[in-house]
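A single protein chain has been omitted; all remaining protein chains appear in their positions.
So that you can tell them apart, the chains are marked A and B in the order they are listed, and the count of residues begins at 1 in each.
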Amino acid sequence: MKLINKNDVRILLFFAVAYALAFFPIFGKIASPEWKYYQSEFRAIATENFDDVDLDTIPTGVQQIWLKELGEVDRCMTCHQGVNWKGLENIEQPWTTHPDPELMKHHPVDEYGCVSCHGGQGLAVTQFAAHGFVKHWEEPILSDIIAADYDPRTPPSLHEINCNQCHRHERSTKGMDLINHGKALVRDKRCNVCHIINGEGGRMGPNLTFEGEKSAEEYDFTNFTGQQLSILSWHISHFKSPPTLVTNSFMPEMNFQTRDAIALSMLVMSWKDNSEIPREYIPGIDLREVQTPEEIEQDRIMREGGGAFFVEHNCFVCHSIKAYQLKSPTDKGPDLSLAPDDVRARFSLTLEEFIFAPTGTMKIILESQILLSKEEKWEAIEKINTAYDIVKNREKEEL
Amino acid sequence: MSKKDEQVNKPRRSFLGMMTGGVLGVGALSTLWISVRSLVPNILYEPPRKFKIGLPETYQDGVSFIDEQRIYIMRDGNTFHAISGICTHLGCTLKFSPFSDEKEITVRNMSYASKGEFICPCHGSKFRDEGTNFAGPAPRPLLWFAVEIAPEDGQLTVDMAQEVDRDFRLVV
Partner (left out) sequence: MALLPKKTLLDKLLWSWKPESDREAGHAIVSNFLLHWFPNRVLLKSIAYNYSFYLGTICFTLFMILSVTGAILMFFYTPSVERAYWSIKDIDFVVSFGWFLRRSHRVSAHLMVIAVFLHMFRVFLTGAYKRGTSAGSSREFNWILGVVLFVLTLMLSFTGYLLPWDQLAYWAITVGTNIAASVPLIGNQIRYLMVGGNEIGQNTLIRFYVLHIVVLPAMLLAVSIWHMWRIRKDGGLAISEQERARVKEMKPSQPTKTKTYSLMGVSSGTTVQVFDPTTVNEEKSVPSSPNLVIRILLIVLATCAVTAILSAIFQAPLEEAANPRVTPNPAKAPWYFLGLQELVGYSALIGGVILPGVVVTWLGLIPFIDREKKDIGVWFFRTPELKWAIFGGLYGLIATVAALLLGVLAPMRSLFPTIESQIFFDLVNPATLLFVLVVALYFIVWKLSSSSRYATSATFCAFIICFILLTYTGMALRGPNWDFFWPWQAWPQHPIPF
């Protein structure tokens, strides 16, 4: 019988080894992902900067914020672990505390995520992919890195474009200087005479309500002479000199300076379709019926005025007390301001006797539905007497 | 069996055989038909072919792109028409490339002032702004769709189920 070819065995061993070796980089990559370094560094930084840090409270592994209503998944805090910590303002990225704590109070990370303001690819867990500087991701992080290309001396705060997704309908918002400036220019220059702005305006030029939705391929760069082939630079170039970029354009030379052009371009790019953003996120929309000042005052009196006791114990459901400006919704029973007279007339009892030994409907109510302790009954009696005095005094005054 | 019996039974046997085959065939064909016909949809979850696109006042002179249905609305003063923005070759979305100056174009024995042309990024097909294909592999000119004013609110309404020829104009 022929033995197995020795050559075959050697080749088999070679490929078996190659196959096994192939797994080294694969397992290696899994064993030490990028974020592990950043997380271990953070633990060191935390221990260095704070005395009583319990390392068990610092999470490990991929961290995720899932905002279902916004359709957003952000894994930024896998590396940016210091964002919500106080006291790490002077540490470098990615461990630093988020600047502007006043802003963060209104935009907490677990309600807004990170990408909704900053841009980037929240799903990713490696630096370049997460910051969006990869092929086929069109929304990079709107940070100084990009902004410096447009104005190296004072890079514009491009993320204001994202702020305006929600703050679009406000005339001016704190912290959005460039966008505010842009909005002011739009009002001053009366752009809505020729263009439809935010749904209203003229038709000499294109409808700009959703201009921010256009993709890069839809722009004509034939006459563009700048370095950067981007939508933002197209707009800046266009604002600076419309007829140069668009031949036969009706839009005249507006003589915008660079800063104006940048502000307007950012504003125009922020005009996207925000109909999917849940209403709670959009300022300026009241999700409740607005009460008149009188209604607000009446509510306050009911809750905090003299008759608060009777509101708390549900007496007012059947009884009004005009002395305390308490209006019952049903008025099934008589006004309690006159209870002392009433009780004497109907049952020939004093108020105290009636409260402690009620008859009729009140017997049922006080035995089953409104249970008052002895002290509470005395308090009720005292308050009713006071109400009675108030009413009687008023009658006296009227007379 | 006697020979006579065999001769009588042969036609009966083949008749029974044919009947069985026939019945099985009916069963098989039914199964096949069910399997195929069920895959042809009767109801589609697609946007309606007739839809409103806003009031005429909101459209600028020149070319506007309706992105959901991929059609171009052309306005010239008070005259409107709608052209498909889908290349007739293999379905890519066309880009409108305006001319710097109006060009005199002769198409189908008719001269008119052309403001630009449609270009397809996939294989370089080109169409005049009135839809005629003149370069690249595109086999047919672009479709024109009926446009009308909705009586209830005055909005422009495009009907992609109704193709019109290239002399169509809606005057508002």
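As a convention for this text, a contact is a pair of C-beta atoms (placed from the backbone, for glycine too) under 8 Å apart; a residue touches a chain by one contact, two chains touch by 3 or more.
All values reported here derive from a predicted model rather than from experimental measurement.
Per the touch definition above, the residue from B:55, B:119 or B:172 contacting the chain not shown is B:119.
The residue from A:123, A:302 or A:391 that touches the chain not shown here is A:123. Within the set A:117, A:163 or A:232, the residue that contacts the chain not displayed is A:232. Mapped onto chain A, contacts with the missing chain fall at residues 1-2, 4-5, 8-9, 11-12, 15-16, 18-19, 22-23, 25-26, 29-30, 62, 73, 75, 123-125, 129, 135-140, 142, 146, 158, 215-219, 221, 229-232, 234, 269. Think of the hidden chain as still there; on chain B it touches residues 39-41, 44-46, 65, 67-68, 70, 89-93, 119-124, 134-137, 139-140.
We adopt the following convention: only the chains that are shown with their structure count from here on.
As a whole-number value, the distance joining the C-alpha centres of chain A and chain B reads 44 Å. Residue ranges of chain B in contact with chain A, taken from their complex: 57-61, 64-65, 67, 95, 97-98, 100-101, 121. Looking at the complex, you find that chain A touches chain B at residues 196, 203-207, 213, 217-218, 220, 247-248.
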